[in-house]
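One protein chain omitted, others in place.
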């Protein structure tokens, strides 16, 4: 149906637009002397992802492979057989895991590509202000080539997690956000903290971001883009007149709103004032938190999920600082912690047994349906356990694999800039550019 | 129809995106020492609105209540009966005023929610640089809970204005912009001017905004978002193949363009140079001005309406300063003055008698149709009088009710920050944050 | 079809949004003392275009005139007969060149209008930091009134290039970008370089832009907007379920990604560091480069086209500086050079003979179809020659006509600000405003 | 000739300029500086961690004057720069430095002529 | 030893630096300052109201020199800093202050060695 294609393409564009959001949030939360570097990274990361995901990532993720560990059976460069938008029995091709979606192949590819880009860009913030430019670009390439697609296959490519465990992750709490978050955490740990962040006296030194206007813009763009991310993951509107897409949009918005409020309040109570950084992180936490079950739950539960995510993210930011894991923008707290939380929420808040309900929604695989009812809706712990397995399995794959990737990059081209360059800022060192030429900056910035 | 849902959802997302526009315009037109505060307000306001409008606002506005003062008959949390997207006679439920729109309930809710958010956020600019953060947040909550929905019911909930007077306001000159404008004016009056704005010698001191880049971004985002605001208010494209939506888009754009030009010229003539602030305000004036009759008039009239609004807003900004009403961003001039003007335009520029034309457009109530022809199109003063009644009625409700709300907030938590905090900036005082850490700012900013 | 209208309107909105992108890129690449001026120009240019294109431009471009030099046969203000969305034989009216598109007239107008705005705004960057505000506004008006529509008629209005040569330009490499680029080059040459750009010693002095955050935002907004520009140029999705639109979206993205990477690498190799300005220009180069044949080629060729454009733009920027043509933002390199390159690509990379294929896609004229296969796909040089003719013909029209326009404006109101004003900045001189009031700027900026 | 350097509160700049022009001192140079003195700074925070801002924004005036003008200038700065009648911590300091020569670049004039 | 403080037009900085290096003065410190003098400011406006900008952007140079270098330094600044042959209002001032001591932080050297 044409309307489905319009829907998925437009939603995909909105997800693409999130690149702007990530770039602005991350550079805004960093110091001005590193702004060019972060903006460059965030710009180039999507280009690198595009190349990698086209070359091999897509085929690895969606190539035939029911119940398998990887999806590929020989195709690359999106070169497998496919007769989309034929669906169901009429579908013939190797990308069967997406055969339920009645849109043309390139529509599917476009939408999946922008998701891969999101996973890769999440890493950027956590390793900011100290990583070498090309080291990061290489990692992004690998991320979209072989890290993200493998777990993506498990979850969305009808791999073992989906088939054997009926693991569900509507729009990517695990498949996208946790994957990005795990890789980010691994990177941040391997790089170590920025100079001056943790005093030898045990004190944590705040390193304020340089541009809250940019952070604001970025965060609102992300919220906006999430209306593509979640509602677009229905992959269509024709089958149900768009009812599910609308529900997902409202659920998404409600979780973001609730999390914004609870994060602001939590920061206010714990820290004495309503820190804008926490407000913005809170919003993102709510958006991540609702992503896995936005299609499976109702608005009240969405509000609850958001509210919890908003508290969680503030505590998590403080916790990671206590652990001396230096994540300049809170990417780990937002994407990993809330990604895990959101994934589990499917096992808690799914309002009814959705297994085998594909006929009613445009979303789902012909043979599968959806998750069982959650713990709070009489479904017991069945789905919750499946979700837990998914969370653990993905972590167990992404952490070691990305650690290896980081370490190889470190050995070959080096990972961290020289201390002198870090102090002077990566903009001069890596790019020879200044972000704000003509503005006067204060001394130690 | 799926295409209708896609249309309304996408347009709703664009309207949501206007939050970014408002935040950037308002903070750009204010001083850097208050930027964090304004951005925080503009961010949180939509979260608070979401909560309030979901809890009660929607039901108050659209709950059954033909011809009544309020819409509610017991439902809350969007909990009333509803079988959308069934339309016309097949519709059964309590939200009958929107039963002509063939989209699912949550689509309607989403679109109405982002409108409520717009009304609430309009207030922010007028009270900027002196209001306490939490005082504003509480007001926003009340706005979306019980102020906006009541007049909204009169206009769009088939309340008394719509039923008894055939009052028409296509996309919200009155229902959204004037409501926001009245509340803004009331707030600005109760708060009083910023320190240093009006000299004891009677002179008006300009307090330049700190970031015209942000103001530019914001204003273009608002123009962009208005393509959701007005064309989306058709609530569908299927019935007429999108002809009306396209017409509305072109009318909207034409009015914005004309107003941009006339405001620039007016400022140039009156003030000697083409002030960028006036250019941007002019554009918004045109957008507000066309909002009420974008679906009822033609492109030539849209150009005329825009051209008038562009002049009007410049004069109005100067007028309010003469009256010593301190509105840092011109919200009152843009939203209230041009909102009133635009509402009256329905009675002037409606090109033909549209009563009972529902069959031809996706827009309108089964039993009603549209406005009569305007004064300039041979319809006499009938519609104009209806419009005037609407303008007055809405003002007569919003001004006292918001005054009471402001005064209660003042009594309970206080409204205005201490003078010392105002001089040092609300960013440090209210949030403990700096907007541009590391940039050097000049002395008294 | 309603879905077609939704598609074209939404894509048109995205193209409109590119105004924000151009404004941010251009002002970010200029100095802060000229930021208000550039933002004002970029804001007002779309307003002026709207007026001019409505008054006369549209009719000149699309009014009846098969095979003719201009399209008009008497109509103006979009006043000609038209019964869109009737298509093919059922279509009756004067705008026959667009009769294949099954969307209402105002949808077509809206989409074409935002394209006209793009052409006009391209000029802005090349003449920045020295042109008088009103001189530029007048030129923009003329551009949309009589320069752009004439060549537009040749290409898209079924004028002589389309009819006699089967010249093809899918979304406007020539019709939009080269036209803008030629006018920009002419303007830059007539104005001469900025004071201090070219030393008397023959050295080129870098004049760094003041805000890379803005440039980043702008460039990503342009990338985002291009998903409207190219995919929207299918003018519909219903006929093929959106398959072509999706293909175009993926091709567009691939070219942008490839160009981003090659431009970054080229700058790195040639200049020693990955200059962010070149990365951003590279992305735009890829987007321009793919614009003409996004609907005619495959993803691999798109990658190749993008990769070449990315190298081309870096060399071109260096070349124009060597030629002492001062183009502060690289508009000529991006839009003219890559526009020409992209136009020729139709003759090189069109994958099969598309003449007479209208039935398969929503794009094309009933009687025509599409381009022949390109040189690399066995089509010989036939199409390539047609493309070359188009490139030359458009240049031969736009250069002298815009030169005359510039010179008349120069004679009547003057073109360039006084040297003292140029040194102090146009913001104070032309507007009496400061872009960043309260920020401290360094000495000579 | 003396060079008078005064460090004042930013929001006193207008008042001091006014007081100076009352004693016919019309020329001066203004610098944005940051001060560290007895006045306590304020606390900012960022993502849960306090930042002690102990460098406070101040304005520095540099005024070259003839010897006769030293006392009136000091008096004017004190008048315009003191907060309330009592003054407040942070109101700042005035330093008077001896100056050997003064040159007006435009004309090349020297000494008290040039001030 | 003297400390020479010069206030010049921002766009003269390059010329002055050039003139200084011609007389072999290679070390200096530059400050962004704002000046208030005989030169009139320009008028800005914002939303209909004028803003009198009477503090104009200037550049201040601080140059520590040995006594022999005082006159050449002054001459160089005047040469590089004067607008045209006649000079223009706003071209600025040079102040010469006595200096008791100079220390190079790197080496601890003192006096004329350290300048």
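Letters are used for the chains, namely A, B, C, D and E, taken in the order the chains are written, and counting of residues starts over at 1 for each.
Keep this in mind: a contact is a pair of C-beta atoms (placed from the backbone, for glycine too) under 8 Å apart; a residue touches a chain by one contact, two chains touch by 3 or more.
Just so we're clear, the structure is a prediction, and the values are computed from it rather than from any experiment.
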Notebook entry, point to check: Which chains here would be touched by the one that got left out?
Noted result: A, C, D, E
Check: With respect to the chain omitted from the figure, which of C:185, C:278 or C:344 is a touching residue?
Finding: C:278
Item checked: Which residue of C:64, C:317 or C:354 touches the chain not shown here -> C:317
Checklist line | Among D:23, D:43 or D:97, residue touching the chain not depicted | finding: D:97
Checklist line | Missing-chain contacts mapped onto subunit C | finding: 204-209, 267, 270-273, 275, 277-278, 281, 314, 317-318, 321, 330
Notebook entry, point to check: So which bits of subunit D touch the chain we can't see?
Noted result: 2, 5-8, 31, 33-38, 55, 58, 60, 70, 74, 77-78, 81-83, 86-98
Notebook entry, point to check: So which bits of subunit E touch the chain we can't see?
Noted result: 3, 17, 26-31, 62, 64, 97-108, 114-115
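Just so it is clear, only the chains that are shown with their structure count from here on.
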Next item on the list: Could you tell me which chains are in contact with subunit B and with subunit E alike?
Entry: C, D
Notebook entry, point to check: In terms of residue numbering, is the interface formed by subunit A and subunit B classified as same (over half shared) or different (under half shared)?
Noted result: different
Item checked: Between B-C and A-D, the pair joined by more C-beta contacts -> B-C
Notebook entry, point to check: Centre to centre, by mean C-alpha position, how many angstrom separate subunit C and subunit D?
Noted result: 54
Margin query: Centroid from C-alpha atoms only, then distance subunit A to subunit C, rounded to Å. What do you get?
Written below: 34
Margin query: Two-or-more-chain contact residues of subunit A, please, as numbers and ranges.
Written below: 1-4, 6, 10, 208-209, 211, 217, 271-273, 275, 277, 436, 439-440
Note to self: Please output the residue numbers of subunit D that touch at least 2 other chains, ranges allowed.
What the structure shows: 30, 32, 44-46
Notebook entry, point to check: Can you name every chain pair that touches?
Noted result: A-B, A-C, A-D, B-C, B-D, B-E, C-E, D-E
